[in-house]
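The excerpt is restricted to a subset of chains, each kept in its original location.
Every chain is named by a letter (A, B and C) in the order it is written, and numbering of its residues begins at 1.
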Amino acid sequence: MSKLTHLDDKGEARMVDVTSKAVTEREARAEATIRMAPETLRMIIDGEHPKGDVLATARIAGIMAAKKTHDLIPLCHALNLTSVKVELSPGADGASVHILTRCKLSGQTGVEMEALTAASVAALTLYDMCKAVDKAMVVDGVRLLEKKGGRSGRWRAPEQ
Amino acid sequence: MSKLTHLDDKGEARMVDVTSKAVTEREARAEATIRMAPETLRMIIDGEHPKGDVLATARIAGIMAAKKTHDLIPLCHALNLTSVKVELSPGADGASVHILTRCKLSGQTGVEMEALTAASVAALTLYDMCKAVDKAMVVDGVRLLEKKGGRSGRWRAPEQ
Amino acid sequence: MSKLTHLDDKGEARMVDVTSKAVTEREARAEATIRMAPETLRMIIDGEHPKGDVLATARIAGIMAAKKTHDLIPLCHALNLTSVKVELSPGADGASVHILTRCKLSGQTGVEMEALTAASVAALTLYDMCKAVDKAMVVDGVRLLEKKGGRSGRWRAPEQ
């Protein structure tokens, strides 16, 4: 039977031992959506002309958060990401922003948590910048889209 | 018309000036839900007997993340929270964990972002601890439930 | 004779005791200039159309660095800034970017180091983003322009 790898035989938390794992190229992509009032989205987009900083701030917050993941998630290994990308785009529904992240590493552990953390913090940063006008925003669908590399190989999210 | 407070007249990001705001008691409550396979939830709960660390680790990660909010969200003010509470409970649907957070402060700014960050990071920590058995978990409904204190007074999420 | 306040009688470093200092409104403004090739400045400015992130990234890096000052400067007191502003503007000479910062606090210590740190890190961030095309950039004139509040009152830089 499958077991939770982050607990030892006594059920106690530990950082999983990856000392003897191979160094391979790893990649993970994640996403999140923040839903908001249509007027809120309009303000964000308007702020983008000519050099409004809303989306840029969220993008940078996401990138920096990816680098802090091991400091936030107790049992995550520290690692030196070789690439982080955070893309934000207005939702087709006119009432959301979609966040897509991708992290890469040449190392011994996967980077799923880094991609998920980047997406979450980018979404929270949008919330912060718009909360004066819209406190009812909701972050939904924070999930892993795909991972590559490592012993378990490739994984893709089921269609939703 | 309402404007985004975190941008100045040129659309550039800034930390909002709260120098002359009154020090009042502030409180915010937030929530998040992480959906998972029923077997994953069962493993988490089983891990709780007699002293499994899954929920404890997420709880502590959430508390510590609340203290790091200003380091994650670029325009958030640093502040000294006077109370943080993170509660995790298995969902009635047998396929989720619900996270409820509450932060308090006696200060010049609200603590909404701290409550939301605690909820997000607690959820991500659960993802990390269970991802070896269930990569398809999704974090949904990260939102503010209520805020009290400050000039804008009390606010409650629309549907509860 | 005047003495270095950060050393005790034995010449040993210490954090100055401000326990009994009054809480007053404090403010500091600082500046820095990064000199570069005219083509480098042109690239930065071009990047600004329509939503290039060079100046936005430096601006946000400066704001976040102000919040980390006590973590960088060993004897600085931790404090909760109430306002941070970082402004970047192309130099009139067509070969530099000028950085102007302002930090505010209602507290027991001055915020000079926060304003200087914000200016330095904003300048270094510009260096980072442009170093692939211009490694010879130089950061000059990092200095305090003005401070207000506290027992020593107002101070302005000699030549402005």
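Methods note: contacts are C-beta pairs under 8 Å (C-beta built on N, C-alpha and C of every residue); 3 or more make two chains touch, one makes a residue touch a chain.
Just so it is clear, the model here is predicted, and its values are computed rather than measured.
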| query | Please state: how many copies of the shared sequence does the complete assembly contain, given 3 in place? | reply | 6
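Going forward, only the chains that are shown with their structure count from here on.
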| Does the subunit A and subunit C pair touch with the same residues on each side or with different residues, judged by whether over half of the numbers are shared? | same
| Roughly how far is subunit A from subunit C, going centre to centre by Cα mean, in whole Å? | 30
| Between subunit A and subunit B, what is the separation of their C-alpha centroids in Å? | 16
| note | Where subunit A touches two or more other chains simultaneously, the residues are 48-53, 56-57, 60-61, 64
| In the complex formed with subunit B, which residues of subunit A make contact? | 2-7, 10-13, 32, 43-44, 47-54, 56-57, 60-61, 64-65, 68, 71-76, 112-113, 116-117, 120-121, 123-125, 127-133, 135-144, 147, 155, 157-158, 160
| said: List the residues on subunit B that touch subunit C in their complex, please. | reply: 8, 12-21, 70-71, 74-75, 77-80, 107-108
| said: Taking the touch rule as given, give the residues of subunit C at its contact with subunit B in the complex, in rising order. | reply: 25, 56, 59-60, 63-64, 67-68, 78-87, 104-106
